[in-house]
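A single protein chain has been removed from this complex, and every other one stays in its place.
Presenting subunit A:
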Amino acid sequence: MAASIREGRPGELLLEGVLDHACGSALRARGHELIAGSQASTLLVDCSAVQRSTSVGLSLLLCFLRDAKAAGKSLRVRALSDELRQLAGVSGLSEILELD
């Protein structure tokens, strides 16, 4: 499954596929467009369809958090995989990404 990000319900961003170094740049640009264009004041990034991820996945979430902050919106992360949670833990990002 090719990696992608798209809008589901209003304010809901669906992140999907294998998040690696090859697709990071395109996902980052697309996510920026979606956040800028969304009318919702609260955004939710749903990661339940992420199959695998490198650190690129965490960087994307950080990019989207910065975009949301710059646009005066709030952003939350939903359904992060155990793999990414572990990586976030080792990288000291659990609190910043507000993971449980």
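We take it that a contact is a pair of C-beta atoms (placed from the backbone, for glycine too) under 8 Å apart; a residue touches a chain by one contact, two chains touch by 3 or more; residues count from 1.
By definition in this document, contacts and distances are computed from a predicted model.
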item: Options "Intermembrane phospholipid transport system ATP-binding protein MlaF", "Transmembrane protein", "ATP phosphoribosyltransferase regulatory subunit" or "Adenosinetriphosphatase": UniProt name of the undisplayed chain; value: "Intermembrane phospholipid transport system ATP-binding protein MlaF"
item: Residue among A:Ala3, A:Val45, A:Leu58 or A:Leu80 touching the omitted chain; value: A:Leu58
item: Of A:Ala36, A:Ala49, A:Ala70 or A:Val90, the one touching the omitted chain in the full complex; value: A:Val90
item: Residue numbers in subunit A that touch the chain omitted from display; value: 21-22, 24-25, 28, 54-56, 58-60, 62-63, 86-87, 89-93
